[in-house]
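Encoded as structure tokens, the structure appears first; notes follow it.
In this view, the complex is presented without one of its protein chains, the others remaining in place.
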Amino acid sequence: MLSRLGRFFVLSTSYIANYGYADGSGEYYVSIDSEKCNACGECIPACPMHIFQVEEDDYGDMAAVVKESHRKSLKYVCAPCKPTSGVRNLPCQKACKPGAIVHSW
Amino acid sequence: MTTQVEYWRWTESRYTNPEVDWRKASTITAGIDVGSVSSKAAVMADNEILAYGLMRTGSNSPDSALNAINRAIEGTGLTMKDIKFIVGTGYGRINIPFAGKAITEIACHARGANYIWGPVVRTILDMGGQDCKAIHCDEKGKVTAFLMNDKCAAGTGRGMEVFADLLQVPITQVGEMSLQVDKEPPPVSSTCVVFAKSEGIGLLRQGWSKNMVLAAYCSAMAHRVVTLLERIGMEKEFVLTGGISKNIGVVSRLEKELGIQAVPLPKDQKFDPQLAGAIGGALFARDLLAKSRKAF
Partner (left out) sequence: MITAGIDVGSKTVKVVILQDGKILARSLVLTGFEQGKAAEEAFALALKQAGLSAKDIQKVVATGAGRTSVSFATESVSDVAADARGAVFINPNARTVIDVGAEEGRGISTDTRGKVIDFAVNERCAAGAGTFTEAMSRAIEVKLEDMGELSLKSTQEIPLNAQCAVFAESEVVSLVHAKTSKEDIARAIHDGISNRIAAMARRVGVQNDIVLIGGVARNKGFVASLKRQLEADIKIPDEPEYVGALGAAVIAAS
């Protein structure tokens, strides 16, 4: 990706974005490391609940994000992919070659 | 004393920096932060804050943004035309028609805190009326990690309002009252505000004083935000912004639990820390303007 190549020339910020929330019942976060994310978009079709999209961040780089509409309901949206449901290799993590996606559960 | 108590009370304000003459400035930019409770606008002349306005958010974002910027430039002689670039931020950022770009409040907050407190700031905890943000940033004010919790009322001003309302105590007195206890009670165990409220009612029935119940809730809130800070990686140079940062009951317990003190505001600082997002926006606007000029 061009914007990624840009990192070699322009000192860009990398950050860990925690999308989600903690409520009384626990912590529900999907974290994306912008340094590892290459904005390939493989996570988009991989997620059965379509929670991801790739967009330009505040610093002008392209990165995967969790859609705004899903950020407040990750506990429910991501429930089918919880390890307790028998899903061991989460589809989003499997699809993400650089390993940028981490879940809090 | 009237029976109707206004629990969320603050005054709309504005400020002009007397040391800055905008007519001599080469670049004038602004940042407008439309939050769920208040709308803030900061105008910058080159690298100095020229003026700001702080208003209550109305029923729609474009009007709230316009009110805030008009309030900021009031009496300065500036007109909207003089402002070369505006960045919108906050909850209503995408609905500001005269903003050249929308940037998230996370990035603006980090940038603004860096300006207000200086490059030493690494961790920013913003506890607002309806959300709680924890941001980690570098010495340039660039975000290195963040989380924003606007799903759950626990850990927000809204949660504190529920307790103030339950105990019929003005929100501004909650902090002080919570410190007037002989012995620190154990924190309220429910995180959920709805359940915490029932727990509070139960404690009152057991004969707890209002101060004790407030102490238990303030300490629960402090504990809760500590867990948020742990997630993004806590460094000792931390600052607090947002409405709850004015609640000494939460702040002192938070500092105690973390074992460190928040970085104090610099002595010559004249700005309300609530302006952090708007100031960050104005700084981004300045950079974006410089970039576009360079492109020509």
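We call the chains A and B, going by the order they appear; numbering starts again at 1 in every chain.
Following the convention adopted for this analysis, a residue touches a chain if its C-beta (ideal position, glycine included) is under 8 Å from a C-beta of that chain, and two chains touch if they have at least 3 such contacts.
Since this is a predicted model, take the numbers as computed values, not measurements.
Remark: the omitted chain is touched by one listed residue; of B:192, B:226, B:248 or B:265 this is B:192. Residues of subunit B in touch with the missing chain: 130, 151-153, 158-159, 162, 190-195, 202, 205. Where subunit A meets the missing chain, the touching residues are 23-25, 72-73, 75-77, 79-80, 82, 84-85.
Throughout what follows, only the chains that are shown with their structure count from here on.
Distance from the subunit A centre to the subunit B centre is 27 Å, each centre being the mean of its Cα atoms. Listed in rising order, the residues of subunit B touching subunit A in the complex are 103-104, 106-107, 136, 138, 142-147, 149-152, 154, 190-192, 195, 224, 227-228, 231-232, 284.
Remark: subunit A residues 13-24, 27, 29, 58-59, 71-73 touch subunit B in the complex.
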